[in-house]
Every structure is written in structure tokens, then in C-alpha cells.
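Below is the structure I would like to discuss, written out as C-alpha cells.
Every protein chain except one is present and positioned as in the full complex.
Moving on, here comes chain A:
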Amino acid sequence: METHNTEDVTLMEEVVTMMMEAFKELCSILEGNQISKDLFNFEKSTWRLYSGVYSLCRVNSNLCNSMMYSTYGDLLKEYIHGTLLQSLRLKQGEFFLKELVTRWAHYKLIVGWLSNFFGYLERQYIPGNSIPTLSDVGINCFTHMVYGQIMCAIASPAVISLIDKERDGMKIDRTLVMRVFRIFVELGKGSMDLYEKDFEKPMLDDARDYYSRKASIWISECSCPEFMAKVEECLIGEEKRGRCYMYHTTEKKLVSRVENELLVVHETELLEKESSGLKSLLRDNKVDDLARIYRLFSRVHDGLKLISILFKEHVTCEGMALVKQAGDHESSKKVENKDHVAAGLLQEAQVLLIGRFIELHDKCLGYVKDCFQNDSLFFRALKEAFEVFCNKSITATSPAELLAVYCDFILKRGGIDHGTTFEQVVKLFTHVNEKDLFAEFHRARRLLFDKNDSDEHEKCLMAKLKQHCGGLFTSKMEGMVTDLTIFRDMQKSFEEFIQSNSEANPGIDLTVTVLTTGAWPSYKTCNLNLPPEMLRCVEVFEEFYRSRTKRRRLSWVYSLGTCKIIGHFEPKTMELLLNTFQAAALLLFNSSDRMSYSEIKDQLGLTDEDVNRVLHSLSCAKYKILNKEPDSENISETDYFSFNSKFTDRMRRIKVPLPQVDERKKVVEGVAKDRRYAVDAAIVRIMKHHKVLGHQQLMSECDEYLGRIFKPDFKLIKKRIEDLIGREYLERDANDSNVYRYIA
């Protein structure tokens, strides 16, 4: 039971009065003076106040305690109502904010002082009764009375409009803004809820509206690069803003909001702009603008996807244009000229095309490096684009062949930097699907004709190809190069051999190139009946070769040989450079002047096709060394041929060309056969490794394994699997027909 003695009551009244007086004085001091240690002169000792409260509450009388507690609260409320709100009511805009900040500072002081005076309550009364602490009371009063109407309704919008002013270019008082938002944070008592709900959210919404407005204006007025430049500026500004005067978590949210408005919303429209969008920038080589676009869009989630798609489209487009150009060029030339002229121009066009491809490749690589910071997304786009048009045939000439033509061209040319050119070629080469086809064509071209080529360059090209595609790929080509190197030594030894064995001398200058089978394309060996002089040469060489190496068999390929023949014609003697076939045919006419087609054929022992070619080149082409009866354009089996003694030409030495059979078909067939073997080998290897494998997996492993050389056709793989099952290398699993087992 509580008893109130009059002593207590009087004491209480005393204390309360004392408190009020002190409070009044405090307030007036705050109003009038600066808070500085020099000026302030508070006479009444705080101890007296403290002691008052102490002695009152010490007795643990609930009444006293609660009275003191509520007095405390009341004093605060009075301050807020009386001083704080009044002063704020009068101000607007920026002045309002300044006043607010000052008042808040004052309020905190008041709370601090009063907490000191009422400090005993903190220890005595509050803990036992689970009521808010004195500082909490302070905040609660403020929140209750001021927050709703002042902070949210007036302060937030005022601050936001200040920020917008800064965006428009005016200078604002940043510390002020920082102070205001600190109030929100402090009122939150540790949690950021108030700050986020009532300050951050409206601020972010406003930022979004502001930039969405700006963006719509800019998108219609500015070109793509201009827009991007503006965006970059804005983002830098917003980042600074976030760092300087906002809570650190806000910066990220703000920036991402702005990015959203400026970049994401308008991305498609911006980049696809007709005259200034991404594609035109690529065309015009605007490196800086492209780099900026990359930088800015890489900040946004998925922002780069569209760019890489457009990039890919652009590259594909350019490549296809080149392809089309070359195709048109080719077909138009074919219409104009005869075939043999067209052939030369054709090669020219092909070389040009590859050259242009290489240029395009370099340009695009440059873009990826300089503008797109070597992003793998763009490398992939480039690769896919090139794969599309690099593998398009140009009027039946496959790209692999084109590349082979180009390499041939480069290797024959001097005076250019072979190293870098080969690098470029090989880079381009990686996009071509049918790499093995290239290898075959390349081999077919690097024939024996141009032995005086620099081996250096060949080796250089080999090395680069080896780097990119592996040793297996280049092994055959390396074999070819090795043979050519050995050739010189071999020839010298042969000449020495002849000199030392005089009876072995065939009487004719003979040069032989020995090719290792397998390294070189398989040439038809035909049973040409050689004239006796040549036969002798062959025997001599065979003897020489046997003396050097044992256990090797030589097969002679006459179709590739060349002969120099002296022809005694009536006007003048001439020197003829001929293919061996042609030479053999002509030498027949040493014994008889006139022969029929069938006679020639029997004597030579060649096929109809070859005989046709040979006779055509000697009688119907540019140089009519033989006369044909009847004098028609084509060879038929009923024709008769006679030696044209009247034949002559301006030159003393002429080359009679023998058009080669179009090896192309053969090459392609050869490659197809090789591929079958390759697929077989791959399947067996994979199955041996895995023992048991499902169909899909097997397919994908094959694809991966062979992909370095050529793109395997799924039908082909399937067929080979069936074949292997037939040959009992594999079997189908008993339970699941989609699974294969390896049979050891």
C-alpha cells in the first residue's frame, strides 16, 4: 500500500517546478544562442536536478516514478509542439529543410540533457516495467508528432525536388540533403525501414520518372552514339550522387533503376536505329562508340545478348555479300568468255574473295578485341557468323578448295609477309567445316611442278596448321614437304651415279622425283608403253634406286612427267615442252607418218579418255602439231592423224598444254572414303574406351572427336555403326536397343 506523505508531495512539486524552470531556460538558450562552450552559462547545477529526481524516486514509489516518467515525456512533447513545429510551419523549400535539420539537432540535445536529469529512472523504474527507455521515448514523441505530417509529407518531396534540380544542372547543398536523410535513419532506431519506405522509395520512383521522361525525349532526338554518351554521363552523375549524400545501400538501387530506364527499356529501339544504330556503327568502324555501348550494356543483365545477335547478323550479312559478289562475278565472266580464259579469271576472283574474307575477319576480330573487351559471347558470335558464310560454296567451288587456291597463290608470291598471311588464313580456316577436304585440295595443288618454291614458306604454313589442327592433320602434308627436300639430294646422287657408270647412261637427261605413297594424293598409275629411249631411262633409274635402298618398289606415274622434245619441222626446228603422254604419242610418228586413232591407242596402251585428251591437245588446240582427218573440233575413233611438218610458231620454244582431268571429283570422292574410315576408327575408339554407351552419347562423342577435322553427317555415323555391328565390332544391348556394347 502506498502512502503519500506530504513530504513526498512537496518534494515532488519542488522537483517538477525546478525541472520546468530549468527546461525553460534551456529552451531559451537554444533559441537565442549558439551552442558553444564559451557563451553558455547554465547556473543551475545539473546535479541538483539529478538529485531531485533521485531522491524522489529512490523510495521506489510507483507514483513518483511514473510521475517523473510522464513529466519527462510531457516536457519533450511541449518542446516539440511549442518550439519545433512552430518554427517549421513558417518555412518552405530549402529553408524548411535547413530549419528542420537545425531543430532536429536541438531536439537531440534536449533529449540528451533530460535523459541525464532523469537518469535514475533509467536504472530504477524502466527495466522493471518494460516501458521504452528515455531515448526511445524521445524518438517516439518525435515520430508521433512530427513524422507523418512533416517528414513524409513535406521533407521528402522537398529533398527529392532538390535532387532533381541538381540533375538539371544546378548546384545544391549536398550536406543538407545528407543531414535530412540521416534523420530518417536515426528515427528508424537501428532498422532502415523508415528510411527505405518514406525516403528511399519515393526518391527512387522519382528518379525513374525523371529518367523515363528524359529517355523518351532523347530517343527521338538523338542518334545512338549521342544517346549513349548522355547515358554514360547520367550514370556517372548518379553514382557520384549516391556515394556523396546517400546511404550506401541506396547507391546500387538508384543506379540500377536509372540503368533500367535508360538502357533496358529502350535497348532494342536504340540499337536498331536505321542510320546510327549498332550495324551502322560497325560499318563505319566507330570504335569508341562501340566500346561505350559495350561498357554500358555490360552493366545490365542480359544487355549484351541483343548486341551480340546484331553483331552476328552484321558479320553474316557482310560475308554473304562478299560471297554473292564473287558468285555474280563468276557467272557473269563465264557468260562473257570462253572457258579457259574464265578459268584464269576464276582463280583471280577466288583469291580476291579469300583475301576479302581475311580482311573482314581481321576487322571483326579487331572489334571484339578493342570494343567488346574480348568477351567470349562475341567471339562465339563471330565464329558462328563466319561458319555460316565460310561454308557456302561459290558456284560449285567449295570453300575448302577456295582456301587451297588461296594458299597456293600466297605460296607462289614473293615479297609479302608470309608469316602473318598464313596466320590470317589459318584463323579463317578454323571456321571452315570441311578441313580434310582442304587438306586434299592443298595436296593436289602442291604438285611437283613448282619445285623451285621456297620450302620455308611451305614449312611455315605447315607449322601454323599444325598448331591449330593438330599433327595428325598435317602429317601427310609434311610428308610431301620432306620428299621435296630429299629430292634434291637424290637427284645429285643419281647424276653422280650416271657419271661414274658410263654404260648406265641412258643418253637422255633424266630427273626423277620419288614420292612416298600415302603422303601424296594417289595418282593413277597407267601402263603407258614407253618409247625405247624412255624405257632405257626408267631401267637405269631403277637400277640406281635399288643400289641405294632395298625392299622398295617403284611405281611410275607418267601422267605427271614432262618432256622436252626437239621437233624438226620444215620451217624451223623447235623445242617442245610436253607431257610424257604427249611425248610418247609424238614419238610414235618417228616410225610412221600417218596413224589411225586405234593404232595410236594400241601402241600407247592408254584409255580412250587419255588418248582423246592427248590427241586433242596435239591436233585441235592452239598448236596443230598433228593434222587430223577429218578436220573437226572433236576426236573420234575413226580419225587419222599425220605429222604436220609445216607446223611452226613465232617462238622457238613452246609449251603444249595438256588439260588435266578435273581432279576435283576424284578428290571429293577420296575424301569421302577417308571420312568413312575416320568415322569407323572414331567409333571403335570411343566404344573401346567406354565399353557400353547409349546411342545419343555415342553420336555426340563422335561429333566432338571428329569435329576438328570435318563435320560428320549423322546418317553416315549411323550407317557406320550398323556396318560395325555387322562386322562384329559392336553389338546392341539385349535389353535396350539404343545402347551399344563393345565386343573385344
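Quick note on the criterion: a contact is a pair of C-beta atoms (placed from the backbone, for glycine too) under 8 Å apart; a residue touches a chain by one contact, two chains touch by 3 or more; residues count from 1.
Just so it is clear, contacts and distances are computed from a predicted model.
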Given the options "Electron transfer flavoprotein subunit beta", "DNA primase", "60S ribosomal protein L6" or "Elongin-C", say which is the protein name UniProt records for the missing chain.
"Elongin-C"
Given A:S66, A:S87 or A:N116, the residue that touches the chain left out of view is A:N116
Residue list for chain A contacting the dropped chain reads 35-43, 45-47, 50-51, 54, 58, 109, 112-113, 116, 119, 123
